[in-house]
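Omission of a single protein chain aside, the complex is shown with its protein chains in their original locations.
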Amino acid sequence: MPSAGGRINLPDIQAKKLNNSFKLTHVGITNVKKPVNVQRPERVITLNVTMDVFVDLPATQKGSHMSRHVEVINAIVDESVRKPVQSLEVLSEEIATKLLERHEYASKSEVNLSSDYFLEKQLPSGVKCLENYKLLAMAKAVRGQKINTKMIGVEVVGMNACPCAMETIREFLFHDHPKCKNELKDVPMITHNQRNISTLMIEVPSNYLIEADDLIAIVEDSMSSPTFEILKRADEGKVVYQAHTKPRFVEDVVREILLHILKKYKDLPDDVVVTVRSESEESIHKHNAFAERKTTLGELRE
Amino acid sequence: MPSAGGRINLPDIQAKKLNNSFKLTHVGITNVKKPVNVQRPERVITLNVTMDVFVDLPATQKGSHMSRHVEVINAIVDESVRKPVQSLEVLSEEIATKLLERHEYASKSEVNLSSDYFLEKQLPSGVKCLENYKLLAMAKAVRGQKINTKMIGVEVVGMNACPCAMETIREFLFHDHPKCKNELKDVPMITHNQRNISTLMIEVPSNYLIEADDLIAIVEDSMSSPTFEILKRADEGKVVYQAHTKPRFVEDVVREILLHILKKYKDLPDDVVVTVRSESEESIHKHNAFAERKTTLGELRE
Amino acid sequence: MPSAGGRINLPDIQAKKLNNSFKLTHVGITNVKKPVNVQRPERVITLNVTMDVFVDLPATQKGSHMSRHVEVINAIVDESVRKPVQSLEVLSEEIATKLLERHEYASKSEVNLSSDYFLEKQLPSGVKCLENYKLLAMAKAVRGQKINTKMIGVEVVGMNACPCAMETIREFLFHDHPKCKNELKDVPMITHNQRNISTLMIEVPSNYLIEADDLIAIVEDSMSSPTFEILKRADEGKVVYQAHTKPRFVEDVVREILLHILKKYKDLPDDVVVTVRSESEESIHKHNAFAERKTTLGELRE
Partner (left out) sequence: MPSAGGRINLPDIQAKKLNNSFKLTHVGITNVKKPVNVQRPERVITLNVTMDVFVDLPATQKGSHMSRHVEVINAIVDESVRKPVQSLEVLSEEIATKLLERHEYASKSEVNLSSDYFLEKQLPSGVKCLENYKLLAMAKAVRGQKINTKMIGVEVVGMNACPCAMETIREFLFHDHPKCKNELKDVPMITHNQRNISTLMIEVPSNYLIEADDLIAIVEDSMSSPTFEILKRADEGKVVYQAHTKPRFVEDVVREILLHILKKYKDLPDDVVVTVRSESEESIHKHNAFAERKTTLGELRE
């Protein structure tokens, strides 16, 4: 039987015409993993990218040709071995464009990418360590529209110290030790602090370039503190103390990021979409604290 | 110090007034788990509900009072011990309403709930077994609007058999064994089949009642087959064979569910939102196949 | 075809005799979910239990009859509706025993159970809230041995404050503010703190009863602090401050639990197995800190 297979005219079930059916908003494949070569300023790096890719499907077509999704991805990934892609959002746009070419029945495509990413950070003591982040990218293409939508983003693990408990404990401490009140009035106090995971995604208009490393810097600066793999005693003390001089609610982290974005990207147009999210894995609760803003630069500039 | 705590006037950091700040779309807590008593037609059951609850936050207010979110939840959960809630979507609406009462600065609230759920199913042989599902509910309240939005939903694990590979293999088999072509022309053939996870959420207008058990029945009927915990040999053969008489792409599952919804809920208004999603953990690939439709009953009825 | 099914003599593939094969250590099913009624001192509660159940398989037998695993589980779960099980470890032992009865070719069986669990806790202010824990149970049965092995356990989410950073910051603070050195010499200092997940499992000999609520109390007392769903400002201040008066490494948590176990269970025999594990989701790192001890009461008593 296997030898016969090639000579038989096989039925194209997906292309079957349907009546009385419904169009579908998203049809595609999820959780595809591929290594992609990406050009960084100084060198080529390999990112292990997890991909979800979709097209829409008209009511008249029974199925999407799922193998074409992977063929599009593979052609681009193969090409990246010879010519590294410029960035993850350019990769996502390229896939979205090619999906529309291959799925001739589709009017829209959407691509979501994520990948582990490493960046060297320096500690107060001068020690360097390689920190782990997540890169995110998204692109949408619409048939007949020259301009695609694409976004670049980062997910950053950092540290948040709570401003509320700190002021409560300040009251407690000065009540019990009034002698130290004046001496310590500007000194940070004990509070609960915890691991915080914050995400920033921003639309990248055509002909603009947004550097993921800048987004990481913005998010880390908006938390109470970045986190570090290696912390010898003196560095650990400084990082923890510094974090307590910048106590932050998740609400504060989101707003700080928005403020940074406004300052950093003054030349980006008003219709650029920005999504910011911050979640703290509260050390005093079993649940998480969460804050989010979905907006445009125009709205923020009002 | 602890004893002193109560007598000190503690600062309300969250209520701090801000200038030059940004409003936030969602502020709240995620991953709260609570046992809730729910009234079913025949008896009271206890659901272990995982909750994400949010309000929006105006630019002028530094923080949301996170503890009020839990207080709202707890008051309702406590009350359910005495008087079981009617359903998960009624619970979500009640929490959304109370969140707006307690967060006087918020203009909107949103609640997402999910819970394990068990339902007795009967096999061809008459054997009964308790199958596991997930119940979903969502509610949104807007200050000043009398009517809230609420949705009920289910996540169902079932089985999908691929229509495409089946027809390819039919061609192979009849090519190699032409004698059986006529005899077996209506008999299903070998194909790949796999675990499928499908989700259906539907808006519940005020004064309407949608039964989650009906949604589970709709989703299971739209797959190649439901799955069962216990399958003795004859039942197993029948379930597997039956599944192959109903081969389904993820696209087919979503469209079948939409068709069932149209037939079952003829009296629901046109603006009712419906979301249907189907994901197959493909046995022949390492990635998943995915299809989705977000729509309204009105759009579907066109 | 379906109607014919029942009258056909179906082949028992699993029972096929094999030569030149290998025995298997564990054969069974994982991730089975069932609601089980459990008798607590004051009332009957329903636990949603996730189950992994196994038997061994001799080299001569092709397959384990997987459906028998579920039949054993279902019979016991059904029975619990009429007569609630005494505890999760008794349930695990009962399943392990019945598995050996039904799988006549097996010489050993093993059962692992876990379940969400809720317990009411009281705050310094008197406010009560329902906290979420995980119950664990394990049982092993060996054919021909009268006595089975069974363990009960708990997984607890709490809070850990780091002793090391606290002392570093104390040095910093007293160096910069020598006036406060004497006044604040016994006062806890700023440090990093974080969510900690600790697990305790202990063997339950026949005729002994170990109460899961006691294990939860032991684990919570061994951390810097338990966590609470609701914390109004004064309670929050007290909980955070108290946690800082008990700074703990993960190593300390494990040792504290071991010490508590020795004191609490003086009458348990020396061969009782104890496993203790503590993992802190470090707020200053992206990785976790981890400590573990697997031992017997006899070893601890040396």
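In order of appearance the chains are A, B and C, and numbering begins at 1 in each one.
The definition used in the following text is that contacts are C-beta pairs under 8 Å (C-beta built on N, C-alpha and C of every residue); 3 or more make two chains touch, one makes a residue touch a chain.
Values in this document were obtained by computation on a predicted structure and should not be read as measured data.
Engineer: So one chain is hidden, and I want to know which residue out of B:L18, B:V127, B:A217 or B:V240 touches that hidden chain in the complete assembly.
Structural biologist: B:V240
Engineer: Write down which of C:V36, C:L57 or C:L268 is the residue touching the left-out chain.
Structural biologist: With C:V36, C:L57 or C:L268 as choices, the missing chain is touched by C:L57.
Engineer: Decide which residue listed in A:V53, A:V77 or A:V90 touches the omitted chain of the complex.
Structural biologist: Touching the chain that is not displayed is residue A:V77.
Engineer: Residue-wise, where is chain C in contact with the chain that is not depicted?
Structural biologist: 1, 4-5, 8-11, 13-14, 21-33, 52, 54, 57, 62-64, 66, 70, 163-164, 167-168, 171-173, 175-176, 249-252, 254-255, 258-259, 279, 285-295, 300
Engineer: Pick out the residues on chain A that sit against the missing chain.
Structural biologist: Contact residues on chain A toward the absent chain are 1-2, 5-6, 8, 10, 12, 32-35, 45-46, 48, 67, 70-71, 74, 77, 116, 118, 124-125, 129-130, 132, 229-234, 236-238, 241-242.
Engineer: To test your reading of the contact rule: which positions on chain B touch the chain that is missing from view?
Structural biologist: The missing chain touches chain B at positions 131-132, 157, 159-160, 164-165, 168-169, 171-173, 177, 179-180, 183-184, 187-195, 225, 227-229, 231, 233-234, 236-237, 239-241, 243-244, 281-287.
Following the convention adopted for this analysis, only the chains that are shown with their structure count from here on.
Engineer: Could you name the chain whose CA centroid falls nearest to the centroid of all protein CA atoms?
Structural biologist: B
Engineer: Counting only C-alpha atoms to place each centre, which chain is farthest from chain C?
Structural biologist: A
Engineer: Roughly how many whole angstrom separate the Cα centroids of chain B and chain C?
Structural biologist: 29
Engineer: Calculate how many whole Å lie between the centre of chain A and the centre of chain C, each centre taken as the average of the chain's C-alpha atoms.
Structural biologist: 35
Engineer: Hey, how far is the Cα centre of chain A from the one of chain B, in Å?
Structural biologist: Going by mean C-alpha positions, chain A sits 26 Å from chain B.
Engineer: For chain C, give me the residues that contact two or more of the other chains.
Structural biologist: Those would be 132, 229, 231, 233-234, 236-237, 241.
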